[in-house]
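Right after this comes chain A.
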Amino acid sequence: NSTGSSEAQETKKTASGKTEVVFWHAMSGDLEKSLNKIVDEYNKSQDKVEVKPVFQGTYEEAQTKFNTVAGTKDAPAIMQTFEVGTKFMIDSGKIQPVQKFIDQDHYDTSQWEKNISSYYQVDGKQYSMPFNSSTPVLVYNKDAFKKAGLDPENPPKTYDELKAAAKKLTEKQGNKTSQYGFSILNYGWFFEELVASQGGLYVDHENGRKGDAEKAVFNGKEGQNAFNLINDMYKEGTFYNVGQNWDDMRAAFQSKKIAMFLDSSAGIKTLVDNAPFEVGVSDLPVPKEEDRQGVAIGGASLWMSKGISDETSKAAWDFMKYLATPEVQAKWHVESGYFAVNPKAYDQEIVKKEWRKYPQLKVTVDQLHKTKSTPATQGALISVFPESRQKVVTGMESLYQGVKPKEALDQAAKETNRALEVGNQK
Partner candidate 1 sequence: MSAVTKTANSPVSVSSNPKEKKSMPNLLVGLSYLLPSLLLFGVFLFYPMIKTLYLSLFITDTQGNPLKFVGLQNFSYLFTDPNFLQSMKATFLFVLYTVPIGLIIALFLALIANEKLKGIGFFRTMFSSTMGMSVAASSVIWMFMYNSTIGVINKVLNLVGIHDVQWLLDPKYALIAVSISTIWMNIGFTFLILLGGLQNIDEKLYENARIAGVSYWYQLRKITLPMLSPTLFFIITVSFINAFQTFGQIDILTKGGPTDSTNVIVYSIYKDAFVNYNVGSASAQATILFFCILLVTALQFKLGERKVHYQ
Partner candidate 2 sequence: MKKVELVNIGKSYDQKTNVIQDINVTIEPGEFFVLVGPSGCGKSTMLRMIAGLEEVTQGELLIGDVKANKLLPSQRDLSMVFQNYALYPHLTVEQNILFGLHTKKISKQEQQKRCREAAEMLGLSEYLKRKPRQLSGGQRQRVALARAIVTHSPICLMDEPLSNLDAKLRAKMRSEIRQIQRKLGITMIYVTHDQTEAMTMADRMMILNGGNIQQIGRPLDIYNAPKNTFVASFIGSPPMNLSNVSIENNLLVFEDRRAISMSTPHSNLNGKKEVVVGVRPEHIQLATNDNTSFIVEVDNVEILGTETLLTFHMGDKQWMAKWNGQWNIKVGERVPIFIDPKHLFLFDNDTDSCLHYEPSTEDLTVKGAFV
């Protein structure tokens, strides 16, 4: 079906004769600063390749953009795509699997963290280069814990504990709530993770890894647990609706509007730096401790466009390899909170030093290491993931309107099915 011609594009060169590699990403704020620093260092480290990072908005916006230009000369050489875009990228036919370069280069992938790289492997083929992987964590305000008489070193682990803690943390002035106990961003990823951490699947066919997914199954018991949690807490008045914007959520935490919330490990460094109180980080809560299966990775990986010249591809591959070196990964980990793709990075001195300063960073790494590898924690593979996420978000939002959790979930599942059906006709 694809229109992507096999004709290779010309290699773009910079004024100084370096091969230009355009790199689209979705890293904003402090993350963008760190990324730019790394790119800068890379550009300075050699004289053949010049990487040009371009911010393209959120993951969703960036992927939208990529889709519009994929296969044309306007497409970037390297594209950062969030984990749920994996299937879409593979199906698009507009990318070259990095396996090709791994093979050509005899690159040793065993140095990678298995839990991460396996997400981007389909049928034994490595499609994209893992780069920034994260997991969801519970972030909380230690000062608020103390004030509420809770143990800041013993954050809630189960839903019940979470509810109880949230109740204590919720502060009212008159009938105006000045501090809410808990919040979850209206974003599909958190729901997916809450389901996965209980071992629940998102779609059928083993989360789409044993064949194209046809049916959403996230409205099962695990999904209902998650929705019930939100619903119950919202009804109790301990849950705050922060909307869909990551920044708004973090702002709400920093301004003490919420005492606990779920965040990506990628946000932790900035949070700890900026919060006017002590920040605690803990594992994702589960309904009951025995349910705990670990988490699926989040974040994003780097994809190589198809249709770019060999020279550009090589240059891009060189940059990808650079990013995977322990030194760079170490720096990236401590500055962003993303995992090191290459575990050797954790041995680097700066990591050790930073972990002492920011013990919170280690929590996320540990959580990943504790994860049991199952189809649930490997994450779902579906091409219409972004669309499905919108449906789930609408489901979450409808909870605040008094819709029953089960109904909301079923509706989201039904609409996801429709999206799958349409998607599978393509």
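How were these candidates chosen? In short, all candidates are chains of the complex that A comes from, given by their letters.
FYI, a contact is a pair of C-beta atoms (placed from the backbone, for glycine too) under 8 Å apart; a residue touches a chain by one contact, two chains touch by 3 or more; residues count from 1.
Nothing here was measured: the structure is a model prediction, and the numbers come from that model.
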Among 1 or 2, touch partner of chain A in the complex: 1
Touching residues on chain A, where the partner in the complex is candidate 1: 1-3, 60, 64, 67-68, 70-71, 88, 92, 175-176, 186, 241-244, 248, 251-252, 255, 257, 384, 386-387, 390, 393-394, 397-398, 400-401, 415, 418-419, 422, 425-426
